[in-house]
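Only one protein chain is missing from this complex, and each of the others stays in its spot.
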Amino acid sequence: MSEHHEVASKEKYGMVIDLDKCTGCGACTVACLSENNHYVREDESDKLHSVTWMKVYKVTNGAPFPNTKVAFLPRPCMHCDHHTPCVSVCPVMATDYNPLTGIVSQIYTRCIGCRYCVGACPYHARYFNWWDPVWPEGMHKLLNPDMSPRMRGVVEKCSFCNHRQQKAKDKAYVEGRKELKDGEYVTACAEACPTRAITFGNMKDPESAIAKLIKSPRAFRLLEKLGTEPKVYYLSSESWIRELADNALGRKKTGGLA
Amino acid sequence: MSEEHATSGGREGGHKQAGGGLGMLAAGFVVAIVVGWLLYPAIVMSSKPQPINFNHKVHGAEGAGLACDGCHTFREDGSFTGIPRLDNCIQCHESAQGESPDEAKLVEQYVTPNKEIPWLSYSYQPLCVFFSHAAHVKMAQLECTTCHEDMSKSSSSPPVKVYRISGYSKDTMSMEECEDCHAKKGTSNACFVCHK
Amino acid sequence: MDRAWIPEGVQRCSAGAFFSWMALWLFVLGAAVSTALLILWKGLNQTNMNDYFGFGAWITVDLGVIALGAGAFFSGFLTYVVRVKELKALINFAVIIGFICYSSALLILTLDIGQPLRGWFGYWFPNIHSMLTEVIFCITLYFTVLTIEYVPLILENRKIYANPVAHTLSHNFHEAMAIFAAIGTFLSFFHQGSLGGMYGVMYARPFAFREGFFVWPWTFFLFIFSAISTGPTFTVLITMILQKVTKKRLVPRESLSVLAKIAGWLLCGYVIAKTVDTYYWATQLLPEKGLTFAEQYQAPYSMWLPCVEIGLCGVIPAIILIIRRLRENDKWLVLACALASIGVVLNRFIFTVQTLAIPVYPFDKWYTYFPSWQEWVTSLAVIAYGALIISLSYRYLPVFPYERDLNPPAR
Partner (left out) sequence: MKLDRRGFLKFAVGGAIGTLATPIPWDMIDESAKFTDLWAPEPAKGPSSFVHSTCRLCPGGCGITLRLVEDKSGRDEWRGWHHKEFIDRRRLPAVPLRAVKIAGNPEHPINQGGICPLGAAGLQLLYGTNRITTPLKRTKPRGEGEAAWEKITWDEALNIVTGKLKEIREAGNPHTVACVLDNKKGLTAELIDRFFRAYGSPNVIAMPSQEDVETVGLSLMQGTGGHLAYDMENSKYVLSFGAALLEGWGAPVHNMIVFGKWQEANEHTLVQIEPNCSITASKADKWLAVKPGTEAALALGMANVIVTEGLYDHSSVARCQGFEGFKALLESEYDPRKVSEITGIPANVIANTARAFAVTRPAVAVYGRGQGVMSGNLAEFMSIYSLNALVGSIGAKGGVVVQREVPFSSWPALATDAVAQQGLSQPRIDGEGGEIKHGVSMAHNLTAALKSGAVNALVVHEANPCYALPGANKFEEAAAKVPFVVALTSCMNETARSADIILPVASYLERLEDVTSAARVPYASMSLTRPVLANVPEARHPGDVFLTLAKAMGGSVGSSLPWDNFEALLKEKVGGIFASRRGRIGDQEVAMLGSPDELWEGLNAGKCWYEDPVFGGGGLTFSPQGRTPRLEPVSWMKASREFPMLLVAYENINIANRRAVDTLPYLTKNIDNIVLQKHDLLVRVNPETAGRLRLLEGDAATVQCPAGRLSVRVHMDVGMMPDVIGIPLGLGHSNDDPFLTGKGVNAYEVLEPELDPVTGLAVWWGTRAKLIKV
């Protein structure tokens, strides 16, 4: 997938999540659910069958009472910038890397549901539709026309609310602009976050808030050793959280809660 | 059945080869062609009449002198209105202007009860598609006629042919057409340019 | 009543016995088919797969049978290309086994995808970067080859053969068999490899990821290696079983020994290669990702897996097969072949399931997967299906050229 970098584009969208600010309230998840036409099943406690594009992982430093601490790790799709694991494996090109925006797509009407990408993604950002999508009587009224609901038997994932980018572009076009201004296109999760922990924007625009944040010394990414170059950055001043972000030799694996 | 019969049957066949055999082959072929090209479309597609037989000609250059974007406009948020809403028609057709039966129908069935006209779209795109008129018309400066047929000449709106199974219109532009043009123009064919 | 259809000069059980035997398997198959329909109607929620275990029993079975089916192309290769004449005796049977394995693999694959009606996208919109595409194409093509190799045998059925068209057809086929064998070999090498490649390229999954040569990770070659070394053992195994069931010698013993011997030496090579690979992976690849070998094995997917896979089902059968005295002894031969066959299936299971069981996040948990009854039933159907094809072929087709000589009609 090295050809990504040869394309000259003024845009590359990314996300920064400040874990010092995140309180794990889950507003991002709900905003995502309602923005992206997710249906809800009566029992969602089986998390291995629960579609949450924006999943909030709960982690702990594992220290005994009263030194225990918990923290939260909101996890959208990382939109890996290099050797995007899911893109290279899909047999039918149902997912691709958009060189213009850096966004990794998923096309539900093309996907055959082989789930190879689900296995290839180390971030568990990809979900399969095990059931037919059903909305209780009346609930379908809140479906967002900009987003296509997924049918049973296909894989889905966070799209960085690409449809919002499409709409923002349209607006810019009728106003005679080609480029978007910072903040003109933000994801539903970033828009909702009550502590303003999520910053979304064009990393190639030096003036954008995100371009500054990713340079922060607190910045890190998940599983960097894999070399997938995620476009989702995290900020934390807590060393134990930063340590949980990647595997390291001689460190015991703990911290998972939910 | 016994062995002999089967083998003799085989020889029989051998003799027949030259004659009716080929005829049957041809007959089968012809029947298939007829069914496939003439009968099949009528079966697989339903033909839906438009609620009103709209006359683009009288509205267009040679008539009322409206350009396409006189009625097919963009909204502030960049989205394209597509088929105009009733209020758009009302601007001129508050009451009948001429004698055309269709106009009469428009006034009494839709304008007066203020009911939206259930127009059928010839170029309906499925939900998974995001087609940006802004990008094509405003940015790329394409003519409407590049994709749509020149309506300024058409004086009637023929019924819409709809695939019974998929609900696609016969005139729905196929992805291949989009891709070819994008390729020619050097525009990206990445999925998320046109899909949602 | 079906006398006329049975090859001349061979002994077959009574029609009654045969049909009741068939009925038994048909019942099993029927159960499986109705389960399959249930799954197609209700969707994959009928399985125990989930968003962590996107692959499960079905993929394991697919990979397993394809590996075991490798006996077909490899003995074909030995017979027609290398011209090991002893193998002429069981090449037909090897082809049938291959046919069974590959057809069932394709059937299960269709069941496994969430959108079977879109299955053809795989051919129409292929992504050349995906190992799975390589798999889909090679398997389909090779399955066609197998069919072409199987058809002449069917045409040789006494009754059908009487038909002149069939006669000439099968004759010409036989002429071309060498070419098909060659093509088959080529294709098989590729898809056996690309199946391994499927896992080797999952470079964000440290358990499966391997570095490699050009676009192919080591697993590509390991899978070929394991397939050609265990496939033949499976052919031998099934032949032995068939001989037991029919209480007849169907192929000359030396033919089996020859194939077993070749398999044995290949298995030795494979075991060494696999050990080297594992060592390199444990000492090089894993540490690079900040992981240790020990971390990769946790109950229930703990150390016993590699021990059984490489030790019990690799080293031991290899030794048995290369030692002449043991190889010549039926009991040892069956044991060795059985172990080797189990070994390769276990290997495919490990790559399929354990790869996904291991949490990549340091803060994630281990999950375990156990197939639902629907998955079991549909998977076991392969056996019933195989039994049916073999029974039919054995009864009505001249599968074993030497059967008549080996079992002279009793005076």
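To keep things simple, chains are lettered A, B and C as they appear, and every chain counts its residues starting from 1.
In the analysis below, a residue touches a chain if its C-beta (ideal position, glycine included) is under 8 Å from a C-beta of that chain, and two chains touch if they have at least 3 such contacts.
Note that the coordinates shown come from a computational prediction; the quantities given were computed from them, not determined experimentally.
Visitor: Which candidate, A:K69, A:R177, A:K212 or A:R251, sits in contact with the chain we can't see?
Guide: A:K69
Visitor: Tell me which of A:T52, A:N98 or A:T228 is the one touching the absent chain.
Guide: Going through A:T52, A:N98 or A:T228 one by one, A:T52 is the residue touching the chain not shown.
Visitor: Please give every residue of chain A in contact with the chain that is not shown.
Guide: Per the touch rule, chain A residues meeting the hidden chain are 18, 20-21, 23-27, 29-31, 33-35, 37-38, 40, 42-47, 50, 52, 56, 58, 60, 62-66, 68-71, 108-109, 132-145, 148-153, 188, 191-197, 257-258.
Visitor: Given the full complex, what residues of chain B touch the hidden partner chain?
Guide: Residues 9, 12-13, 16, 19-33, 35-37, 40-41, 44, 46, 48, 75, 77, 79, 81, 85, 116-121, 124, 126-128, 160, 162-168 of chain B touch the chain that is not shown.
Visitor: Residue by residue, what part of chain C touches the chain that was omitted?
Guide: Listed in rising order, the touching residues are 115, 117-118, 120-121.
The criterion applied here is as follows: only the chains that are shown with their structure count from here on.
Visitor: Determine the centre-to-centre distance between chain A and chain B, using the mean Cα coordinates as centres, and give it in whole Å.
Guide: Spacing between the chain centres: roughly 38 Å.
Visitor: In angstrom, rounded to a whole number, how far apart do the mean CA points of chain A and chain C lie?
Guide: About 40 Å, centre to centre.
Visitor: Just curious, how far off is chain C from chain B if you go by their C-alpha centres, in Å?
Guide: Result: the chain centres lie 49 Å from each other.
Visitor: So which bits of chain C are touching at least two other chains?
Guide: none
Visitor: Using the touch definition from the top, which residues of chain A touch two or more other chains?
Guide: 93, 110 - these are the residues of chain A that touch more than one other chain.
Visitor: State the interface residues of chain A toward chain C in the complex, per the touch definition above.
Guide: Within the complex, chain A touches chain C at residues 46, 48-49, 51, 57, 59, 73, 83, 85, 87-93, 110-116, 118-124, 126-132, 151-155, 222-223, 225-228, 243-249, 251, 253-256.
Visitor: Give the list of chain C residues in touch with chain A in this complex.
Guide: Counting only chain C, the residues touching chain A are 43-45, 49-55, 112-115, 118-119, 121-122, 125-127, 129-133, 136, 198, 201-206, 287-292, 295, 355-356, 359-365, 367.
Visitor: Which positions of chain B touch chain A when the two form their complex?
Guide: Of all residues in chain B, those touching chain A are 74, 76-79, 126-128, 130, 132, 134-135, 138-139, 188, 190-193, 195-196.
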